[in-house]
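With one protein chain held back, the other chains of the complex are shown just where they sit.
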Amino acid sequence: MPIKNGMQYIERINRQRLQLWYNGERVNGPLSEHPAFRGLIRTQAAMYEMQCEASRSEDMSYASPATGERVGLSFLPPANAEDLIRRRKMSEIWANYHHGFLGRSPDYMNTALMSFYTAATVLEKASTEYAQNLRNYYEYCRDHDITLSHAFVQPMASKWSGPADAEESLAAKVIETRPEGRVVSGAFLMATQGPTCEEILVLPTPSFMMGDGQVNPSAFAFAVPNDLEGITFICRESHAHDSSYDHPLSSRYEEMDTMVIFDRVLVPHDRVFFVGEERLYDQLFQEGHFHAYAGHHIITRYIAKTEFLLGLLQALAEEQNTDTENSFVSQIVKVMAMLENLKALRLAAETGGTMTESGCYVPALAPLTAAGIQFPDLHEEMLRMVRSISASQLIMNPFEADFNSENQTSLEVYLQGLSSPAKDRIILFRLAWELGGGAFGGRQNQFERFFFGNGKTIANRMYGCCEGLDEYKSRVYHLIGRDEQS
Amino acid sequence: MPIKNGMQYIERINRQRLQLWYNGERVNGPLSEHPAFRGLIRTQAAMYEMQCEASRSEDMSYASPATGERVGLSFLPPANAEDLIRRRKMSEIWANYHHGFLGRSPDYMNTALMSFYTAATVLEKASTEYAQNLRNYYEYCRDHDITLSHAFVQPMASKWSGPADAEESLAAKVIETRPEGRVVSGAFLMATQGPTCEEILVLPTPSFMMGDGQVNPSAFAFAVPNDLEGITFICRESHAHDSSYDHPLSSRYEEMDTMVIFDRVLVPHDRVFFVGEERLYDQLFQEGHFHAYAGHHIITRYIAKTEFLLGLLQALAEEQNTDTENSFVSQIVKVMAMLENLKALRLAAETGGTMTESGCYVPALAPLTAAGIQFPDLHEEMLRMVRSISASQLIMNPFEADFNSENQTSLEVYLQGLSSPAKDRIILFRLAWELGGGAFGGRQNQFERFFFGNGKTIANRMYGCCEGLDEYKSRVYHLIGRDEQS
Amino acid sequence: MPIKNGMQYIERINRQRLQLWYNGERVNGPLSEHPAFRGLIRTQAAMYEMQCEASRSEDMSYASPATGERVGLSFLPPANAEDLIRRRKMSEIWANYHHGFLGRSPDYMNTALMSFYTAATVLEKASTEYAQNLRNYYEYCRDHDITLSHAFVQPMASKWSGPADAEESLAAKVIETRPEGRVVSGAFLMATQGPTCEEILVLPTPSFMMGDGQVNPSAFAFAVPNDLEGITFICRESHAHDSSYDHPLSSRYEEMDTMVIFDRVLVPHDRVFFVGEERLYDQLFQEGHFHAYAGHHIITRYIAKTEFLLGLLQALAEEQNTDTENSFVSQIVKVMAMLENLKALRLAAETGGTMTESGCYVPALAPLTAAGIQFPDLHEEMLRMVRSISASQLIMNPFEADFNSENQTSLEVYLQGLSSPAKDRIILFRLAWELGGGAFGGRQNQFERFFFGNGKTIANRMYGCCEGLDEYKSRVYHLIGRDEQS
Partner (left out) sequence: MPIKNGMQYIERINRQRLQLWYNGERVNGPLSEHPAFRGLIRTQAAMYEMQCEASRSEDMSYASPATGERVGLSFLPPANAEDLIRRRKMSEIWANYHHGFLGRSPDYMNTALMSFYTAATVLEKASTEYAQNLRNYYEYCRDHDITLSHAFVQPMASKWSGPADAEESLAAKVIETRPEGRVVSGAFLMATQGPTCEEILVLPTPSFMMGDGQVNPSAFAFAVPNDLEGITFICRESHAHDSSYDHPLSSRYEEMDTMVIFDRVLVPHDRVFFVGEERLYDQLFQEGHFHAYAGHHIITRYIAKTEFLLGLLQALAEEQNTDTENSFVSQIVKVMAMLENLKALRLAAETGGTMTESGCYVPALAPLTAAGIQFPDLHEEMLRMVRSISASQLIMNPFEADFNSENQTSLEVYLQGLSSPAKDRIILFRLAWELGGGAFGGRQNQFERFFFGNGKTIANRMYGCCEGLDEYKSRVYHLIGRDEQS
């Protein structure tokens, strides 16, 4: 069961029997035909198809150590810089297909799972079984090309309840242990792409701390199929549309976010990676170098998106006949400079990596964290520029159907550009609207701002990365003759 | 036929037989039942209803000089500061009903028409008939409480074609004069609320200039009923929704923008305000003090919107339990300071007005222009704050129907706030989403940025308002002993 | 002994025998001849001279209720709006002389003392003697036109020491009570203009709190002559210069900041306004409406400075031949808009005032606080614009002496402007340098940012001013149907 193709992806998604709710109603029937999901599924099917093309075999897959079959490169633990760059090139192929609009392209969770897998040893201290479960699960996903989503974050209400009344707490927790497995209840926010994946990795920050040696029911990790009994997915409002003319982006790239509720879900023992030991959560992330590996995946997405937006800004300015104005040039060059930053940061991460004890090559964290700090502002600024260049043309755009109505001639005459037919011109501004004014862009913007930790979390991560700080401070002290012991 | 009530408003709108197109299809049937229009029509009907309430008679209407019947206060040419303040209080009542989200609340065009009316004398130089037509039309609108939209701006393509080939030019122009009237062809962008009004005032910037003494076919002004033969309205995508829980704002305040195409429309002579004399366009705006009167209307809307958003920001912060954090306080006080600015600028405009030759009291322009320059940034910043405070809660919100489904209990448990039931909490964030992430807010933001002139236009208007500049410069020169003749 | 003139001001300053230190040396000899003080003293002498001009008598002074002689208008407790406006016009005359560069123009402390005087009643609860001392002192200052500085803030180290070891604490405190008076020790930062004033008002925030009923030695207020035994003034580096060509601003407007050390200073009993009761500090400020009165003084200074800088920006742009460029206009209009804000906020404060129980008219606080929040950013932005317009011309400017050297001809040829002689051009950029690059502007900028409370303090003051917040929030709740009891 090697890498899957597009048809296999669709079949597996359709085969699931999810407890999936949209606008108060249970979603039945094949997801690949549902308006909220079909565009994305088609896009991801095309991506899975790409990895099966013979010409891309070397670029996108490698031979499974277990089966010898081709498996996805995003599962590969990099043994050296070349492996890391190979991984990145694979991600680039997909990112340049979705132009960075898929925050949860399947390679994201493949990368995450790979990173935890490389740290399985930390689980051995608690139980060799845990470590083996994680390793087995990684191999299972890799060799079956499982599409994964994840649940890391809990609703605000879960955080207000603590260990004092663990029974009453709303925090997600293991509430029972049975011979067949662990019983879990709780709710998670923002399983992006939940319904369009096959399984879900649940790895929450423990909601409360109990101190060393005590069993913490809110500390656990596991992975299960999406349609296990007791799992319910509740959707937010969909921003997807069908027409690729009227909605060039949301017809293709709209990822659904879901709230996932676990109501006495029985998790089989072999799918449990740990339970009760609260320190293991941090250790998995630290020893697995999750932020470095995920950051390396994400920066390639940032670059693809920035390039697409750079192209869009230039196209819009040409359409508005303002591309040679100083006010435009002085703005777009800031984006160009930021693109140079991102590319350089990726290079620095790739060439400045280090080897772990487990024999993996880990990209340098500081440049990737720097990218993570800066991209949300860049993204917001690029959307602002889309609005600024488009001006009132952002808003007043007819539909494709209008061009097929009896108003066709008028529209073609009055809405033509300097050198572009009206229909070519209007689709460009419809795309601009989706990003700069519409819900698709609004959700993208919020996603970029908050999906990899809020500002405070990322700031602390960056502060912790700056290894030279003491040295820099000592230069100041040296200059002013201040004894450093003081 | 005095001020109309809500029912009359609806009847008149439904009675029209517009050439109205949405997504390639002709819209038939009563607009008040069409999903793209019904929410707004209901809101405006309620507003018209308010002006007919006996208790508001003095606050919202005055006796028509022609009929003695009560007519809308927004038609009143202010004879003194008290009148101006009376007008403002009327606008405040409506603005606090729509919270500033209606950029084209009917009092906007009533004010515009009043301003042009006060300048009717400038038309007499061309023709006493023109002046009389304008005066008659104003009285007609006032005494029948006509709801007006307007067409001022033409598509980009219209601007590229000049007088050299006036025949071929795409610019809107009078193409024929007949005994019954003038025949006009051309296209206009952004007739906001076009379909939900009764008539349209057409007063475009002349697309080209021909020089003194020549007849300029692109210079004209007139007003006609919306459903005159040859007028076609084409809609942009609607952002309206029906549920006031799921979409608290767009279910009420979504104004449609339309492109209006005039295809050989016969405008009766008594509806023509001028034709051919290009200088009259500027004179109407200047002598009518359009920007001062419109600016005075708009600043009240700005204030209502800022107050609403201030309340929203505080409510969101309380819901997120961050309302006492420094990072929040330091942000919201900037909005509070800006609100003080806006209120003070309105006061300065009202108390610093001047009398025109025609006996009208005109508010001071500079403070109002200052408000116009600053509000777009304030608006964008407030939306940014909505996003920042809401964080990921902006995105992941279920529908009202979900609270009525079998998931009700889970949602009520997991989505509750510190002191708010889940359903109360979620509707607040749904509203936040509409403003900070959704299409409703995206369009509002672009509207605020561009609806009263683009940045460059407004900048020049402000620069022209700064009467003290030479005096301030002379203070610098005086200090450095520089002869002012130099 | 009525208002003093310039000569009297100089004589009194020179007559003092201060313990004044500059760069490790005791300053002896007349201050009016010392390079660090003479420019400012000359400027202030001219200001005092102005108030004695017969033509300005009504504008700048009033008849003392005690003596009938003319005393300074900034001492007048306003009984109504007209008085407030009269006060403001007086301040405007001085502010337009120093263009807002004097943060501690004498009317500032006159205003402060007036505000505390109107609250003398609050001291009566502690002692009628305290109240009488304050009233007497106010009358003394008013009738003798005393120039005052003040000491409100203590060094950081003083704040770390608390009541636990009041003996050891570094906080300023009353350390002994003697028949002749109270003995005080401690240090204060930033007595701006300390040496160029006659007396100093000491009114520190109590460094620690001891709770009701206990005597707090760090709570006290008094005023004494500058040259009382035990008072030492230590200067920061002076930024003053002598040549009005080379340094048009710092040759006139450089105010010295000093650290003041009280070493067992004996304060006569009749100069003590309170001792030991920690709550009186807040009460004096609150009941005296210090922030409203001081804010009303300051906003006039803000306006004068903004006008001067607006004139400078325009003059610089004309000199650089960039005054018609969009990039310039789009920047300067933001300053123009802010100037409109400031003027409108002052108007709102003046017309929206309230009467106190003591029969004084107090300007509205919210608009003035809004000005205080916004001006530091405006100021920094204006300096940035000075730099941006001046470009490299900010830096490379010869001295006046160079124009008198054998290089005169070359300089006149090569440094001429489009329509300005080189010498006229260079002095303008020398002034620009002083503001945008030099120490004078650097100190002005920091002063504007921090002199009226740091950002956090001002933010909290603004937040407390926003009386409508609950009402605005209730509008949101009303719209979403949320019960306000919840």
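A, B and C label the chains in the order they appear, each numbered from 1.
Following the convention adopted for this analysis, a residue touches a chain if its C-beta (ideal position, glycine included) is under 8 Å from a C-beta of that chain, and two chains touch if they have at least 3 such contacts.
The structure presented is a predicted model; accordingly, all values stated were derived computationally and were not measured.
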Residue among A:F308, A:F403, A:W433 or A:F450 that touches the chain left out of view: A:F308
Selected from C:R42, C:R135, C:R236 or C:H269 as touching the chain missing from the view: C:R236
In subunit C, positions touching the absent partner: 21, 23-25, 153, 155-158, 160, 170, 187, 189-190, 232, 234-237, 246, 257-259, 261, 263, 320, 380, 384, 387, 391-405, 407, 410-411, 413-418, 433, 436-439, 441-443, 445-447, 449-451, 454
Subunit B, residues in touch with the chain not shown (by the definition above): 326-327
Absent-chain interface as seen on subunit A, which is shown: 96, 99, 244, 248, 307-308, 310-312, 314-315, 326, 329-330, 332-334, 336-341, 343-345, 347-348, 351, 366-367, 369-370, 373-374, 419-421, 424, 427-428, 431, 455-456, 458-460, 462-463, 465-466, 468-469, 471-477, 479-483, 486
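Operating definition for what follows: only the chains that are shown with their structure count from here on.
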Whole-Å gap separating subunit A and subunit B, where each centre is the average of the chain's CA atoms: 41
Cα-centroid distance, subunit B relative to subunit C, in whole angstrom: 44
Sites on subunit B at which at least two other chains make contact: none
